[in-house]
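Here the complex is missing a single protein chain, while all its other protein chains stay put.
Now for subunit A:
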């Protein structure tokens, strides 16, 4: 009932404030990320380099060929993760759902690891497709094993144990690999944005432009699904079919990001929460675009932390997102169940 009442209201709180907050956060994170490191670049120099292409050869290369593509890739990945999280949470009517908890991420990374370790002859451009199949298989395992069970916690636990199995297989693969592959694989498996270039961005872009708009097609269906299965089917939505379709789109979004930079956890989970509590609405039409933005901002910010906190040593960004996002998730979970809103 609550959701229904909220649906027609466009914006209980202003749209502009969150956009402003996210935008300035993004700008701050990006500027810090671009200017810090070796060589250090002052703000004036930075403006010159970006706007007028002045500055030394080294500075130009570092900024344009290394730091900017990294930020753009982070932004794209974060956006897709934010969309995936929103879709998943709305479709399953479970505010704690996320790709890392439902076997999708680990399935995709297992597929990618198999490609790396077994040296399968696969073109780089096809990698997202391989990851997609892996992710679909992982998600399918979870959905099938969860059949007939009830409750939020149960579903998540099943997802986690399937993830554990997939991770076990992953370790077997790693143990079989040569040590060169293993080092490569490990930073990849933690989720990292290091050493990315325009090449990665270009590889990512077409997928983003295809899949991300598809996500926006589902906003109406998602709103109806949030009312519960019975209400949704009363309003003409084939609940099961819609849900499977949406989850497939989700898996696509996640798989593409995994293929480019490994499983980066908890961004997809946190972004929609942040946006929902800022807007004070469940309406997916409003939540989705902002969650996309929020995901991008969060990932760029986390990447800045990952790159600079222990400078010159870089900790993969996936470690940070799990640390911070996992803690936040725990808080949400405990609070939610404590409030007795669940079930």
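Convention: a contact is a pair of C-beta atoms (placed from the backbone, for glycine too) under 8 Å apart; a residue touches a chain by one contact, two chains touch by 3 or more; residues count from 1.
In this text, contacts and distances are computed from a predicted model.
Q: The chain that is not shown, which UniProt protein name from "Cytochrome aa3 subunit 2", "Fe(3+)-citrate import system permease protein YfmE", "Extracellular solute-binding protein" or "Polynucleotide kinase-phosphatase" does it carry?
A: "Fe(3+)-citrate import system permease protein YfmE"
Q: Going by the contact rule already stated, which one of A:171, A:202, A:217 or A:235 would touch the omitted chain in the full complex?
A: Only one listed residue reaches the unshown chain, and that is A:171.
Q: Pick out which of A:23, A:39, A:206 or A:327 touches the chain that's been left out of the picture.
A: Here the residue in touch with the unshown chain is A:327.
Q: For the chain left off this view, which of A:66, A:160, A:214 or A:308 is in contact with it?
A: A:160
Q: Contact with the hidden chain only, please: which subunit A residues?
A: On the side of subunit A, residues 118-119, 145, 148-151, 153-154, 156-158, 160-162, 164-165, 167-169, 171-172, 174-179, 182-183, 186, 190, 310, 313, 315-316, 318-320, 322-323, 326-327, 329-330, 333-334, 337-338 touch the unshown chain.
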